[in-house]
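Omission of a single protein chain aside, the complex is shown with its protein chains in their original locations.
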Amino acid sequence: MKETTYLEAIKEALDEEMARDPDVFILGEDVGVYGGAFRVTEGLSEKYGEWRVFDTPLSESGFTGAAIGAALVGMRPVVEMQFADFVSCAFDQLVNVAAKNHYRWGAATPLVVRAPYGGNVHGGAFHSQCIEGFFFNVPGLKIVAPSTAYDAKGLLKAAIRDNDPVIYCEHKYLYRRIKDHIPEEDYAVPIGKARIAIEGNDVSIITYGAMVHTAIEAAQTLKESGVSCEIIDLRTILPLDRKSILTTVKKTNKVVVLHEQTKTGGVGAEISALISESCFDYLDGPIIRIAAPDTPVPYSAQMEEAFIPQPKDLITAVEKLMRY
Amino acid sequence: MKETTYLEAIKEALDEEMARDPDVFILGEDVGVYGGAFRVTEGLSEKYGEWRVFDTPLSESGFTGAAIGAALVGMRPVVEMQFADFVSCAFDQLVNVAAKNHYRWGAATPLVVRAPYGGNVHGGAFHSQCIEGFFFNVPGLKIVAPSTAYDAKGLLKAAIRDNDPVIYCEHKYLYRRIKDHIPEEDYAVPIGKARIAIEGNDVSIITYGAMVHTAIEAAQTLKESGVSCEIIDLRTILPLDRKSILTTVKKTNKVVVLHEQTKTGGVGAEISALISESCFDYLDGPIIRIAAPDTPVPYSAQMEEAFIPQPKDLITAVEKLMRY
Amino acid sequence: MDIKREDLLQLYYYLKLTRRLEDRATSLYHQGKILGGVWTSNGTEAVSVGYGYALEKNDIAAPYFRDMGVFLIRGITAKRIMAQYLGKKTGVTGGKEGNVHVGDLHFGVFGFPSHLTDNYPVGAGAALAFKMRGEKRVVAACTGDGGTSRGDFHEGMNIAAVRKLPIVFICNNNQYAYSTPLKLQMAIKNVAERALAYGMPSKIVDGNNVVEVYAAAKEAYEVARNGGGPTFIECKTMRMHGHSEHDSAKYVPRELLEEWKKKDPILYMETYLVGNQIAKKEELDSIDLRVKKEIEEAEVFAEESPYSEPEDVLKGLYATPVEE
Partner (left out) sequence: MDIKREDLLQLYYYLKLTRRLEDRATSLYHQGKILGGVWTSNGTEAVSVGYGYALEKNDIAAPYFRDMGVFLIRGITAKRIMAQYLGKKTGVTGGKEGNVHVGDLHFGVFGFPSHLTDNYPVGAGAALAFKMRGEKRVVAACTGDGGTSRGDFHEGMNIAAVRKLPIVFICNNNQYAYSTPLKLQMAIKNVAERALAYGMPSKIVDGNNVVEVYAAAKEAYEVARNGGGPTFIECKTMRMHGHSEHDSAKYVPRELLEEWKKKDPILYMETYLVGNQIAKKEELDSIDLRVKKEIEEAEVFAEESPYSEPEDVLKGLYATPVEE
């Protein structure tokens, strides 16, 4: 076991998968010699050559389409969006080509799109978006969003080995801020399986990505006042791990869903609806959602802090629920 | 009052708004002399000239961007997507430019995007999609979806007069299949207000678009077995009319949400979550969603029928709820 | 270029097969037996037959929707295509998709995503894979004149040019994009001028002369196969039917159609073969008879084939299904 940052974990996954499988390659803007805007691919070009760590022209739709074509003839491309926000330029290729290939004509599209997403990095409206909402209503895609270095590595490996298009949401805020002891040996984290980040009995907090850490912080405070939170880290957003969600609800009977994505039409809505639908009789209180307000991500530190859900928001919600 | 089809109502709204306001113009593929793939703009080019009913090159991002630019300098463009499905090619312009202009730098973007959407027309995966899910998590946009000829006209007028970008979802299946007696005089249907399509007491069916008619059909059958359904036709999907939704739930205490859009991450999830959040204590049973399954829209009649929610699916759901 | 007699006769056969198959589909459409739309390549068959026949077995075609010749040549049988039109289980996509929205990796044919020119970058990606893996395979990607206005045209062409990928881009310039004439589509005389923006060599060929299309494609494939990079081939032809079979194409001047009728690609090929004493009229008639029989058999097969079951809707979303 060695201590590894979230960012290093991503790089290790890329490196190991490229070493293991010659069909794996990376493409995107400045991923080659430069090593990517966030330095995630640093050194890989020297190691694997400029064709396997492939600098593209500035054309998200073009290189995502190209990745799809390569995938169709047996490659396993990993596309890097320089910022997740730019995936909007490749929306059509992902939604209409990648997502529908298998259903429409039976062709597998083993493709990973790495999307450095999320706020708290003073990026403003175009460098901070949570993009899972763009794709959450698109059948045929998979979406994962690791919250730990362990999962960052394991989910990326699983995504690369998966035969479907996977949007891999890597949270920029976590890149260098969190570390884990992760195994030396090869492992993958299965797509479609949530994990229990903290076990608890009184209330379930269902979340993913950077918000897992916000939840943990809140849970620590809440523990001091005697409230035991169970934190579910979804890891995969599409398709959701219904079983894990329903299991925790049946256990605690109270739920807060937490995400950084804006509230309306967020992943939290689906989770809430799933619960209402499937274990309504287990609920001892309303399902509360804590999420960013329905606006673009603002820039200034003061406004961004108000925008992004904070531990205190979660604590207020849980306290409200505990009074039920 | 005269009898008017859904399609004619759309055309009338365009015609009247163009006559009223010289800043209103139409652009898109084949909207000019040809009158549009569905003949919605037929005759308008002759009447208003080829610049106000403007045939564009085959480039959704380009002409949507152009519409945004025209809107920024005071025009009120109405973009026609030949099929709603092609709006995916203009996704970036809508999500990053149109939606964020006002919040980011205070500039209004009075833009309407007409999106002929929905299935039941044997169009397959690329000519049948419900596209509201693409935009539902995007703050700054508005989305409307009329179910009647009256609303088709009134909502389009409201959308054209609105100062924000509005995605106007017109259901292809309804074009020539439904008729209303609509007033001769000018009227608009306010954005953000749902309507009660049928009043009832036992259960609320919350829906929009073509599914309103499916709900009415089901409600008629249910009435025979003594179940009184209240049908809420949302009319505006973004932002949702929370008040109407909560009012009906408080009245009937039982809810089915119905939509043609695929289930996961659909509008129904948000409605369900809103209700859980805000009037949990009024609920006498789970909130059931009836929606298309999570797949692309299949082509063959048999499969498409299985895909699109049918009155019988709704009846089963309501009957289940009534046993609660 | 010296073309074997056998190949010339095959070209003739495929021209005929394409024409007769699409003519038959048109009849079936007018009989109400085909529920979706029918788009044919009528008048432009030499394009898809020519570029399709010039491909080698292991090459890839990334076609668009007027490329019936390619489907047939690659080995997707008339039977399967006819069943596809009727939405049958035995159709190329088992009824999941309609008409020309097909693809089959077993025969090296990428599915056509309705969104025009998406297949340019996708094709480039397959070519990139071939280049990376050192395989001597090429890709042919096709779109219409209107399709060249799309961003994906630009991005796909550019990536291929920058990296000298083994791909040949074909354009079926049939003068119209639905109702939109060339002059509203582009301000240049020849579509081929678009290639200048990428430093890509281009050729303009008579798109009604299958031999010329074939020879130009073959030559360009060889250049690409040997590391010489991409070529753009503009095939000048004329769409002789409406955009789809419901469109009477009143917007096309009758004289233009009269003029092009004389240049019909099948007539042209007949004259060529008989005039140059490559084949006797009788031999061609017997080919035609064979074609006729093949189409008749295909129709019977299609008619007698079963439909997919409603439950098939739920099958095949993912290549790697996620366990519940």
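Each chain gets a letter, A, B and C, in the order it is written, and its residues are counted from 1.
In this text, a contact is a pair of C-beta atoms (placed from the backbone, for glycine too) under 8 Å apart; a residue touches a chain by one contact, two chains touch by 3 or more.
Because the structure is a prediction, the values reported are computed rather than measured.
One chain is not displayed; in the complete assembly it touches the shown chains A, B, C. Considering the full assembly, B:66 is the residue among B:66, B:188, B:301 or B:322 that touches the omitted chain. Residue A:85 is the one among A:85, A:164, A:180 or A:230 that touches the chain missing from this view. Across C:47, C:200 or C:266, the single residue that touches the chain missing here is C:200.
In the full complex, chain B contacts the hidden chain through residues 25, 51-52, 54, 56-57, 59, 61-75, 77, 92-93, 96-97, 100-110, 139-140, 142, 162-164, 191-192, 236, 239, 242-243. By the touch criterion stated above, the residues of chain C touching the omitted chain are 149-155, 158, 161-162, 164, 183-189, 193-200.
In the full complex, chain A makes contact with the omitted chain through residues 29-30, 32-34, 37, 55-62, 82, 85-86, 88-89, 122-127, 293-296, 298-303, 305-307.
Simple rule for what comes next: only the chains that are shown with their structure count from here on.
Chain centres were defined as the mean of their Cα atoms; on that basis the chain farthest from chain C turns out to be A. For the pair chain A and chain C, the distance between C-alpha centroids works out to 40 Å. For the pair chain A and chain B, the distance between mean C-alpha positions equals 30 Å.
The geometric centre of chain B is 36 Å away from that of chain C, both derived from CA atoms.
Touching two or more other chains at once are residues 85, 88-89, 125-126, 294-296 of chain B. Touching two or more other chains at once are residues 93, 96-97, 101, 113-115, 151, 317 of chain C.
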